[in-house]
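Can you keep this structure in mind? I'll have questions shortly.
A single protein chain has been omitted from the complex, and every remaining protein chain is retained in its original position.
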Amino acid sequence: MLHTVNKSPFASPTLTQCVGHLTDGAAVLLIEDAVVGATEGTASGALLAKCLKTHPVYVLRPDLMARGIGEGRLVKGVQCVDYAGFVTLVTEHDAVQSWL
Amino acid sequence: MSAEDGDTPGVIKRFLFVNRKAPYGTIYALEALEVVLISAAFDQDVSLAFLDDGVYQVLAGNDPSGIGMKNFSPTYRALDDYDITKLYVERESLQERGLPEDGFVVPVSVVSRAEMAAIMSQQDVVLSF
Partner (left out) sequence: MKIGILVNEGPYTHQASDSAYQFAVAALKAGHKVTRVFFYHDGVYNGSSLTEPPRDDRLIVERWGKLAAQYEVDLVVCVAAALRRGIREQNLAEGFRISGLGQLVEAGIQNDRLVVFGD
């Protein structure tokens, strides 16, 4: 299952809820406002660092760029993808769950 | 499951409707319920998940008369008539909100977060609103 999150963790507990429901083989993709939570030195960053031990975490690069966040500020291990990569992730997983 | 299977009459996919928002503040709960009712006509394997503020959707005793909106709680009772009986409510979400594990408008299964995660992972189509 590919789980997508689109809310900032500073505004909503959605990322925490999503991470709490991951099963074997699941991956997380942060899009839209959620990308702000993937930066080093934040509570959500720490949550993702822990999550990365068992599940891959991706952020959508165009959303990151739109919000002025350099890739260098990302938590180590978080991978950047563009929309083509988003599509690939969707095809590689059996289903997609959007945490709206 | 391939798309070709999907074109074949009689194919059954596992649909999960994920409800995480309280009712009435937005229309999502009501319009989600409308999709669920329609899905019954397609003979699919339908489940409903209520977690986070979504648990407030299935509590008994909702009364929106004071805000001038129609109470759609009775509609959940119609689900049984359409053979939609897999309604899962997450225990941790109830606990976080200080809610008991009873007092729902329809029969539901209260499941743990781990069980909910497992239910989610088994789906072919996940619709969230």
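Letters A and B mark the chains in the order given here, with residues in each chain numbered from 1 onward.
Criterion: a residue touches a chain if its C-beta (ideal position, glycine included) is under 8 Å from a C-beta of that chain, and two chains touch if they have at least 3 such contacts.
On a predicted model such as this, the values are computed, not experimentally measured, just so you know.
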| item | value |
| --- | --- |
| Neighbouring shown chains of the undisplayed chain, as defined at the top | A, B |
| Selected residue (touches chain absent from view) among A:M65, A:C80 or A:L100 | A:L100 |
| Candidate in contact with the missing chain, chosen from B:A22, B:V106 or B:L127 | B:L127 |
| Chain not shown, touching residues in subunit A | 6, 31-33, 62, 82-84, 86-88, 90-91, 95-96, 98, 100 |
| Absent-chain interface as seen on subunit B, which is shown | 1-3, 6-7, 11, 13, 15, 27-28, 31, 34-35, 38-39, 41-42, 44, 124-129 |
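Definition applied: only the chains that are shown with their structure count from here on.
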| item | value |
| --- | --- |
| Rounded Å distance, subunit A centre to subunit B centre (Cα mean) | 25 |
| Residues on subunit B engaged by subunit A in the complex (per definition of touch) | 18, 20, 51-52, 113, 116-118, 120-121, 123-126, 128-129 |
| Subunit A residues within the subunit B interface of the complex | 1, 13-14, 17, 20-24, 26, 94-100 |
